[in-house]
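One structure is given here, and the rest of the page talks about it.
Only a single protein chain was left out; the remaining protein chains are all shown in position.
Chain nomenclature is as follows: A, B and C, assigned in order of appearance, with residue numbering initiated at 1 for each chain independently.
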Amino acid sequence: MYSEKVMDHFSNPRNVGEMENPSGVGTVGNAKCGDIMRIYLDIDENSVIQDIKFKTFGCGAAVATSSMATELVKGKTVNEALKITNRSVMEALDGLPPVKIHCSLLAEEAIHAALWDYATKNNLVIEGLKKPKSDVHEEEEELVY
Amino acid sequence: MYSEKVMDHFSNPRNVGEMENPSGVGTVGNAKCGDIMRIYLDIDENSVIQDIKFKTFGCGAAVATSSMATELVKGKTVNEALKITNRSVMEALDGLPPVKIHCSLLAEEAIHAALWDYATKNNLVIEGLKKPKSDVHEEEEELVY
Amino acid sequence: MENKIYLDNAATTKVRPEVVETMLPYFTEQYGNPSSVYEFASQSKIAVDEAREAIAKSINADKPDIYFTSGGTEADNWAIVATAEAYKDKGNHIITSKFEHHAVLHTCEYLERRGYEVTYIDVNENGIIDLDQLKNEIRPTTILITIMFANNEIGTIQPIKEIGQIAKDNNVLFHTDAVQAYTHLDIDVKDLNIDMLSASAHKLKGPKGIGFLYIRKGIKNRSFIHGGAQERRRRAGTENVPSIMGFAKAVEINMATIKERTEKELELRNILMKRVLSEVPFTRLNGDKNRRLSNNLNFSFQFIEGESLLIMLDMKNICASSGSACTSGALDPSHVLLSIGLPHEIAHGSLRLTLCEENTEEEINYTVDMIKEIVQKLRDMSPLYEDFIKKQNRR
Partner (left out) sequence: MENKIYLDNAATTKVRPEVVETMLPYFTEQYGNPSSVYEFASQSKIAVDEAREAIAKSINADKPDIYFTSGGTEADNWAIVATAEAYKDKGNHIITSKFEHHAVLHTCEYLERRGYEVTYIDVNENGIIDLDQLKNEIRPTTILITIMFANNEIGTIQPIKEIGQIAKDNNVLFHTDAVQAYTHLDIDVKDLNIDMLSASAHKLKGPKGIGFLYIRKGIKNRSFIHGGAQERRRRAGTENVPSIMGFAKAVEINMATIKERTEKELELRNILMKRVLSEVPFTRLNGDKNRRLSNNLNFSFQFIEGESLLIMLDMKNICASSGSACTSGALDPSHVLLSIGLPHEIAHGSLRLTLCEENTEEEINYTVDMIKEIVQKLRDMSPLYEDFIKKQNRR
C-alpha cells in the first residue's frame, strides 16, 4: 500500500517529541476523524526554524507525512517553510494512496497552525499565512450502490 | 437420472415394431411436445391381448415406459389391461424423475387409445374406457423468478 | 471407444492443468483477504490486480473497467438490472433478441414485470439477428441494447460492430453476452463500440464460478450486489482470489493460442460436418455455415427426439447436448431453435456438438459412425418415420 519512503518515515519517524517553550505550537485535525497532528517550532531571531518536533495520532500516512514535513521544514526560514505544500510532502514520500491524501493536507495545515501561533505570540504578520482551520477534510468520493 | 430398469428398457426396448391388420391402433401425444406413442394391439376373440407392438418418438423415459407398458399388457385381457395405470408402469420401472412423469401418462393413454380403436371397430362398449385425448399434458410446476 | 469423448465444450470445459497449478497457492499459502492492511494480504491484492490487467488487455479494455463476478449469469443480470435502474429517468425500453441465453431473457422478463418494456428482435433462419428491425425498434426511451456475441446453441456470430455503431449513433448503451465468444474470437471493445460485456471462465478451460463484467468508464452503472467496498465499491463480497488467478491464466493461454486452436477446431469440425451431412439423410445444419464459432455444430435429425439420441450417444461414451425440451423437463424445445424458424418436431431432434482443440480425428470419426447407427435405430422406432416411409411408398 505504502511506498518504501512512507514505510521508512513511519517506522523511524524523525523529530518526534515535545518542546519546552516553543516559539510556536499548532495542533490540527480531530480525534473523531482519526487524525491529530501537533507541531512544535523553535524559530530564531532570523526567522529560521532551528528545531521542530511533532506528535501525531493517526494512520501510517499521517505519521509519515508529519515526519517528512518536519524534515523539509527544519533549517528553513519561515517564508521558505510556508512554501512547503502537501504536494511537496507527498512527492518527497514518493506518493500516497489516494485515500490518504488528506493526511498530507493535515501536515501542511499543522505547520501553518504552528507558524500562526508564532506570529500571534510575536505580533507578526506573515504574508500568505491564514488562520488555520481546526479541521481538514477531504472531499469524499461519491459512493455508488 | 434414470433407474437401471428404465435404462434397460430404453436400450433394449421390448415389442418395438409395426403390425399388419391390428385389432386396434392408437397414437397419442404430439410432435410439438416431443412425445408421440403408437400402440398396435392384436386381440383375440376372448379379449386377450395376444400381441402388442409400439413405436415411440420421444425421450428415454418415453421409450422405456412404452416398452414396459407393452410388457405389462401383453397376454392380459382387455379389462385387465385397462387396470394398468401410469403408476403401475412407473413402479415396474423403479420410478421416473419428476419431470418425466408425463411420459408414463402417455403410455397409459396410448393403450387406451388403441383399445378405443379396437372397441370402435368392433362396436364394443368397454366399461371404464373413455375417448382418448389426443394430447397429454402434465401440470407445470410454477416458475419462480 | 473406452475413453470418454467430450463434445460439450459449450456447456463447460475441462480446466487446464496449468490453471489449477496457478490457483493452488492461493488456497493454502497466499490466502489473505485482499482488503486487509498487512503485507501478506497485499500479495493477494497485487495478484488480483495483475489478473485484472491481463484480462483487460485481452479485450483492449482499461484495467479498472473489469469487474469480477461469480460467472456469466451474474454479469448478465448485473448489466441489465443495474442499467435499467440507473437510466430509468431516461427511459424504460430495452432491446434484446429472441435467442439470447436465459440469463438475459429471464432477467428481461423480470424487468418487464417491473414496468420496463422489452423488444425481442427476430433472428433469421441462419441464426443472425435482424439489424433493420433493431434500428427500427429504437425509441427515445430505449436505454439498452443487449445482444449476444455468439449464440450458445447454434454458435452463430452476430454483427457486433454494426450493433455497436447503431447503439452509438442512437446514444443507447450496448451490452453483449460474450460468454461463448470470449477468447474464441478476437474482441476489441473499443473498436466494436461495446459498453458492457459479460464473460465466464468455465467456458474457456478456467474454473466454474468466476466471470467478469466489463463496464466502460463513464457509464452510470449501479452495483448489483451490495456490501463491502470490493471491486471499486461496485461488486461487494470477498474476492475469489484463486478463481480470479485461474481465470487470468486460462485467458492468457487461450489468447496466446487462439490461431492454432481455431485452425485445429475448424479442421475437426469440418470433417464432422461433412460426414454427418452426407452420410445421415434427412439432416440439417442449424445456423449459418460460415458465420459460426469454429467449435460448434448443431444438427437436426428428422423423425427422432434429442434426449434419446443423447442417451444412446452417452452409452457409446460420447458427451453431447441437445435443444430438446425433454433434456430440460420443459415441453417446448429450445427457444433458440424455434427462433430460427424450426418447427417443433424438428427442433426436438437436435444435437449440439461443441469440440475443442484436444479432440482427435479418431474421436470425430467414431462419433459420426455412432450417430449414423443411433439415428437409424431411433428412426426405426419412430412413428413419425414410419408414417413418412409409408407415405413415400404410396407415391
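Convention: a residue touches a chain if its C-beta (ideal position, glycine included) is under 8 Å from a C-beta of that chain, and two chains touch if they have at least 3 such contacts.
Computed from a predicted model, the values in this text were never measured in an experiment.
A.B. asks: For the chain left off this view, which of C:Lys135, C:Lys168, C:His226 or C:Lys274 is in contact with it?
C.D. replies: Answering carefully, the residue with contact to the hidden chain is C:His226.
A.B. asks: Touching the left-out chain: which of C:Ser70, C:Thr262 or C:Thr283?
C.D. replies: Selected residue, touching the omitted chain: C:Ser70.
A.B. asks: Which parts of subunit C are in contact with the chain that was left out?
C.D. replies: On the side of subunit C, residues 4, 6, 8, 11-17, 19-20, 24, 27-28, 31-33, 35-41, 69-74, 76-77, 101-104, 106-107, 109-110, 200, 202, 207-210, 225-229, 236-243, 307, 310-311, 313-314, 318-322, 327-329 touch the unshown chain.
A.B. asks: In the whole complex, what residues of subunit A lie against the chain that is missing from view?
C.D. replies: 2, 7, 10-11, 13, 16, 18, 27, 31-38, 55-63, 97-100, 137, 140, 145
Simple rule for what comes next: only the chains that are shown with their structure count from here on.
A.B. asks: Counting in whole Å, what is the centre-to-centre distance of subunit A and subunit B, each centre being its mean C-alpha position?
C.D. replies: That gives a centre separation of 89 Å.
A.B. asks: How big is the gap, in whole Å, between where the Cα atoms of subunit A centre and where those of subunit C centre?
C.D. replies: Once rounded, the distance between the two centres reads 56 Å.
A.B. asks: From the mean C-alpha coordinate of subunit B to that of subunit C, what's the distance rounded to whole Å?
C.D. replies: Computed value for the inter-centroid distance: 39 Å.
A.B. asks: Which subunit B residues sit where two or more other chains touch them?
C.D. replies: Residues of subunit B never touch two or more of the other chains.
A.B. asks: Can you list every residue of subunit C that touches 2 or more other chains, as numbers and ranges?
C.D. replies: Not one residue of subunit C touches more than one other chain, so the list is empty.
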